[in-house]
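Sharing a structure, written as structure tokens. Questions coming.
Heads up, one of the protein chains got dropped from this complex, but the rest are sitting where they should.
Note that the chains take the letters A, B, C and D in the order they are written out, and that residue 1 is the start of every chain.
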């Protein structure tokens, strides 16, 4: 420590020195090594993340000849929306040549009740688990959590039988049920952690005020859990919208969701693979969750911080 | 009534063929054909079809490869019995070869309608490719192998091969019939004789397959029709693929003999197996649909529909009594073999799906790796020994 | 005044609403998860083919399973993919979170870029990367066309590398979520700890490695759970990107299960395979779940 | 103390969390209109006891009576209690008015009655101008008043407070403490109040219950607790700076340790007569007198000063006495310095004697 010797300097010299030397904010170099490294790394990694999107968009705007000739990274010489039109409304699977348009409606019809039902059930579960424990509630919850890890494949067949027994096989409601069941573990965990982190005294106060199970849930807990609802909603919307396996197994062609339709289009190869149509179809299918992420990404991050990560 | 029909015919030729069914059904009856195509191969579609049938929400009719696949569904009483209309239509006498109907028969009752005959043992050759390589179009497998270096030199892939187990298994099966001969093939495939599978004739087959593997080294497409497309566009010399490839050539506007050549049995053995597609009619409750199911069943096997469908699909009709003169030369070759009785039972009937899957897995691995012929054979013998 | 003891009311009817409201959860846990699993395990001891049939064959299905090459490859692939994906996702997720946590400009933009793939399904992911990794049109072709003729990057057609091809795509899709979780964790670290390390003169990297990472253990556990629950279910991506190929070099257990259940129509075999997956999940999970949820009373 | 009419009675209360026995065989009677403070260190079971009374915890064994009625298995809202929490526990999405009326709405009280009661509570607590605000827009003290109001509107017999002031800063705490005392004098409800702040306990309570490890160590008026602690724990716990303890011997009504001899003739022994044997004496820092008051003390000696802590109004002096360090509270203006020798006097009559083994008061 060099400054030790400085300690001998008499007060008066110090006061003289006080006029000199650095003053105010330390000047910062915008192009410091740290910044170059930081932003360099970020930009480099961004390329990895953006590349597929870029390629998909660019490809979907090219004509087939251009694709066959060229470079997947080069921007389209001649922008054409033909592939998008085709993917949306013309691509054929078997005899049906209505592209993704049909699947879109189905997906929406599946999505809305599934998201609503699964979040409703899971939030009630989480609330019961956090605030109204009863003997065995933790056991059921543990089973549920282990269930989150069970490969869906293990369950496919028993669920077919289950749905048959309750007569919902092939209907949209059957699929809604399946989504609610498989969304339950993670969502319940989210809600449980969130509600557990809420001050217990609030719950006690409401009980003293004579509110019952439902009264507390609707009047106290629900209004306070917007962030976690946002997280749950985003997770479920993407999960359900993107689901292929359940959609294909538990529905029928008339009710196929968009992903199944996408698979059909991509795998129904007529002569050559129409990459541009495939990419357009892929983008169209991903559009709904993508838009949701772009719009509510910030809320998502905040919600995760609020509930999902237990300290 | 609206009849929902599921199938996995989604490639160009297949879709054209199935539209013949739909057209005929919609035009000739009061019913509607609701198309339930599932893309991907049978591998994707079958679980969906089966789970729907088991799940109590069956479609009205569905394509399935007939044979052992559906035995249990029939046994469980999930399929409509077609015996009555079969007898009324005299299917027993019409269907040729009769093995096709046998495959639909379970404990004396008939449960499915065979709609076409498929044979897998074809080698499809591109004239364009051989012209580029400057060699004559081969007339059998041996010539093809001999011509391969020239193709390679011309920058072409000698053998197009989709990287999927079932395609590779077809190639293997075709090589077996051609190289090991029919008797040994029958011993192994029908009688599950593992000793024969371990024998010298099969060693030759595996070695041939190993060399075919080299020829297909640069073919990295996945789907069969993409491989066919390599032949059509002259990027590859040939492809071993079933007669359904015919449909692709047709859609591409190519003419057999001029643009491409087909060699049944690899040009070595004039013999074909008689697999095929069949339609099953799961039991449903709605009487209107039940009636429509029977109408569709009758319709599918009716002469005009058979002609129209099979011309489009490139497969052979299941009836011996119809006029297929408008078929092209490849199909004519097939019809001729059929007429000569050069038929073998298809593997769908010989081997369980379980065994087939195992063989396909083996083939997938074999074709994509450097697994030696001897090792592959040893593993094959293992599978055959355990086959049921 | 009445000083008589009050009778303890029946346990079953205390907080009845809570119990009634939990019925869906209880049913799901018992009927679907326990019941369904038990059903599957039960039938794995039978010789069921296309339909479940009670025809016991003992451990035959398991013996066959463990002597099947495809199963062994599947396990191996899952292990390689799982370990690499766990480590890389954690490292990349944490690194990204740490970079974003450095009070940078455009934080929102970068975060959106890293997170958006999570909105896309594995099917879409698989297709997109299949396309980019296509040796002719994709990255390799493009680099070659730029003049580097010898450039070789064709993982999807190389049996030894294909699993890494899957990894590239899987990471692309999944790292964003882990990053967000890590970011949330980083934001939860006491500001004073940062100050303490600065006063102690600890370098930035060292601070992260030796102080921050160990402090984020619970966050890492959360991330670990999320990543690993995804890994074991790896299926869609494989089907979409490689379909198990080339050959069987990118097969995974989940695909084995599906293929044997439906394609090979050997339910018994498929069930045996899924039971094995389940067993491994339980072996890994039960101790953790017990510690995390069973042992503690609250919080 | 003479309890007018029991309002809350607790009989043999046991509460276990699994293996942990938090409350064990606890008995307590609270008189009507009494202000009872539960005081104890963290984790001693104060909140648990309060939650049991409120019905927020299912007790393991025992009985609880409120206004003579056995409420052991009643719902919290049916017990005629109101509760105020440390963290206020206001419903953040409701206005102050909403917070106040929530319980009444749940009980289906008529609309104008709700209005009347909310109005009255708001008037008593002087929060009328805040009625339309949400809790987020209130200061800590205002929030606490709303929390009290929430109990107030419900016209309950018993108020339960769980450290209602400990989230507030020192100044506000003092103000609200006074207000609370005044409120009690005005409402005359029974109040049970949990705190671990002695000053609050001393100033608010009619009686204080000192708890330790789930048991009540002493129950008595603040004066009793402060001046006649029943055992060493209570003596040590109460008082800041805390009591000085010296170990020694009691013989013939004289306490001796080292050179120091304290005649305990005037001491009011619990069992009437003096005991002999190993004894601990407890002397409060303010009962060690100095300066002009020296003359009032029964015993005088000199001590050496170790450390001086000026605290403004007082000065705390640490000094050695008979081998132990003692604390002496002196006036804020005293000019004592470390190292000084200080003449002190000890007010032995005001000391407390404890049996060394059992630590109970002699």
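Simple rule for what comes next: a contact is a pair of C-beta atoms (placed from the backbone, for glycine too) under 8 Å apart; a residue touches a chain by one contact, two chains touch by 3 or more.
None of the values given here were measured: they were computed from a predicted structure.
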| item | value |
| --- | --- |
| In the full complex, displayed partners of the excluded chain | A, C, D |
| Residue in contact with the excluded chain [from D:107, D:178 or D:294] | D:178 |
| Chain C residues that touch the omitted chain in the full complex | 190, 192-193, 195-196, 198-203, 206, 210-211, 214-215 |
| Residues of chain A (touch criterion as defined above) contacting the omitted chain | 1, 3-4, 6-7, 9, 11, 13-14, 17-18, 20-26 |
| Residues in chain D touching the chain absent from view | 41-42, 169-171, 174, 177-178, 181-182, 196-199, 202-203, 222-223, 226, 238-242, 284-286, 307, 309-313, 316, 318, 329, 332 |
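To be clear about the criterion, only the chains that are shown with their structure count from here on.
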| item | value |
| --- | --- |
| Distance-maximising chain from chain C - centres being C-alpha averages | D |
| Whole-Å separation of chain centres (CA-atom averages), chain A against chain B | 42 |
| Distance from the mean Cα position of chain C to that of chain B, given in whole angstrom | 38 |
| Computed distance of Cα centres, chain D from chain B, in Å | 90 |
| In chain B, residues with contacts to at least two other chains | 47, 51, 54 |
| Junction residues of chain A - those touching two or more other chains | 156-157, 161, 263, 266 |
